[in-house]
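Heads up, one of the protein chains got dropped from this complex, but the rest are sitting where they should.
Here is chain A:
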């Protein structure tokens, strides 16, 4: 499980206006499975393949996705699951809608909105993305600022998602009342 340490990894760089449902994944396929448990293998196999056919086979655990403006617009939660299941440790974007940050975080995937990132990194470079500090550290030593996650967001991220966190909190609550 990624998400515990501060993400540091190789960049996969994508452009502006990348659609979530019809770009990162394929809605026509995932729609059939709505309500069923996520088919992570199928999601991994389709993740980013339309934009970078080599992505599913060459992505490595801990890699970081860097996106442009309006990244992952129109995204069902399966988009986040697909990226996280591919081993991506963090997503850093120029801009995106607020819902993508929430959906991704709930699956344990931190999405940082970091203006300037698109022009600052090249594909394959190694960067560090620190959601708790709100900092993206570039190979040059330059640091780009993003809004730091709140305490609760960091807890959700470190727990690997909102469900594992709630599971732990409810277990502690039950133990305390016993």
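One rule holds in what follows: contacts are C-beta pairs under 8 Å (C-beta built on N, C-alpha and C of every residue); 3 or more make two chains touch, one makes a residue touch a chain; residues count from 1.
Throughout what follows, contacts and distances are computed from a predicted model.
S.K.: Name the chain not shown, per its UniProt record: "Polysulfide reductase", "3-isopropylmalate dehydratase", "2-aminoethylphosphonate ABC transporter permease subunit" or "ATP-binding cassette domain-containing protein"?
M.R.: "3-isopropylmalate dehydratase"
S.K.: Could you tell me which of A:8, A:52 or A:74 touches the chain that is not displayed?
M.R.: Going through A:8, A:52 or A:74 one by one, A:74 is the residue touching the chain not shown.
S.K.: Under the stated touch rule, tell me which residues of chain A contact the chain that is not displayed.
M.R.: 17, 19, 21-22, 26-29, 31, 34-37, 69-70, 73-74, 77, 95-99, 102-103, 106, 147, 150, 152-153, 162-163, 166-167, 170-171, 174
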